[in-house]
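A single protein chain has been omitted from the complex, and every remaining protein chain is retained in its original position.
Then we have chain A:
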Amino acid sequence: MTSHPTLRIPVARLKRMGAALTVVPLLALSGCGGSSLDDTPNADSTITIGAIWAQSGNYTPLGTDMANGFNLYLTTHGNKLGGHPVVVKTADEGDTDDTALAAARKLLDSDRVDVLVGTASAVPTVKIAPKATTLKIPFIGTGGRPSTIKDVSYIWHTSWLSRETGAAIAPYLAQTVKGPVYAIGPAYTGGYDQMGGFIDAFRKVGGKLANAEGDNPNPDAAFATTPYPVTPDFKPYLNKIRASGAKAVYTFYAGGPATKFVHAYRDAGLSDIPLYGAGFLTEGSQLNPDQEGDAATGIQTVLNYAATVPGQDNADFVQTFQAKYPTIPNLYNVTAWDAAALLDQAIAKAGPHPTGETINAAIGTITQINSPRGTWHFNAQHAPEQQYFLREVRKDGRVLSNVVIRNLTTNIAVSAPPAAK
């Protein structure tokens, strides 16, 4: 049985840290006055939400974390969003875009949901997006978004754009690492976007890669690729790093592959070469003693959340979360929590009988989400304009934790992917 150590974040300390940043909470945007009878939701106005959470495959832990974050918001808000009772239908994302599309089809065609939420992997959103758009059902993504989605009229992400994470740390690495950086990641759309976003931004600011020419014949990928979803053993790939003369390694892995990668990195004797990664490498249950455990110590990652982020919203969230779950809250909890918070605001503004169309229109009018990660708003790409943090895995008391070291650039210009694919 997986042991989840009981973890506590000192909430009081967070509150003190965040006191300076705490803003007077905005007046609740719920309701349009509430006096008109038309505005009173009735029994017919129950909102059905379709949630695609990974319940099998590599990203099962992420799916569980997202479901927990979303459901926590609902249970702490009387199972209502925007004043309407809510029914959540769930379906399993699985390991591929086909399994996720099947889940979306079931929710859209059979359950007739009003809103679609979910997916841990970025990849399936490409297939789900057009289907939701055609049916005029808003899709609130809680995992990454690939660069290939063009029509975002019904697509909103409370999470991140896949090319954004690596781009946020690139200037910092170009500045601080004294020498070339070796880039390695998984060969699937998520990996190409995550690593591509890093490499493009890294090169733009004069960074140099350590990867040998021809390490990967795919001209779109300058990084060393490993097979996805299964890389049985990372050591054959890691054995090339020493000879490359790299002064640091940057990588993107999440879930099961991340656990294997971190252990293989230590086993390959590379501990003297600093390991940097997209935050997913050490996020969520990854730091459990029976997963990465101490092997993750010292890894520095970039992400748009950490449980130690200062601010009143985060302090409140951490307290609420830990009253229910024995773990430290993570980004996946937060993106799903924010999806519920977003819908709470939007449904309240979507009229007495909200439909997919009116909810979608209402989302477009939301100016601010008070998220545990800090306040954010949607940019033109329907994704959060948000702060990124550099974090380091350290012992925080008895347990390992992603500790925020510094803020990274806020306005990340995410470069477009190469035109020819």
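Going forward, a residue touches a chain if its C-beta (ideal position, glycine included) is under 8 Å from a C-beta of that chain, and two chains touch if they have at least 3 such contacts; residues count from 1.
Here is the rule we use: contacts and distances are computed from a predicted model.
Trainee: Between "Aminomethyltransferase", "Short-chain dehydrogenase", "Branched-chain amino acid ABC transporter permease" or "Electron transfer flavoprotein subunit beta", choose the name on the UniProt record of the chain that's been left out.
Mentor: In UniProt, the chain that is not shown appears as "Branched-chain amino acid ABC transporter permease".
Trainee: Taking the full complex into account, find the residue in A:G78, A:G179, A:G269 or A:G298 that is in contact with the omitted chain.
Mentor: Only one listed residue reaches the unshown chain, and that is A:G269.
Trainee: Among A:P130, A:P180, A:P229 or A:P352, choose the residue that contacts the chain missing from this document, as touch is defined above.
Mentor: A:P229
Trainee: Please output the residues of chain A touching the missing chain, sorted low to high.
Mentor: Residues 1-2, 54-61, 63-64, 95, 187, 215-218, 224-227, 229-230, 232-233, 235-237, 239-240, 242-243, 255-257, 259-260, 263, 266-270, 285, 288, 290-293, 295 of chain A touch the chain that is not shown.
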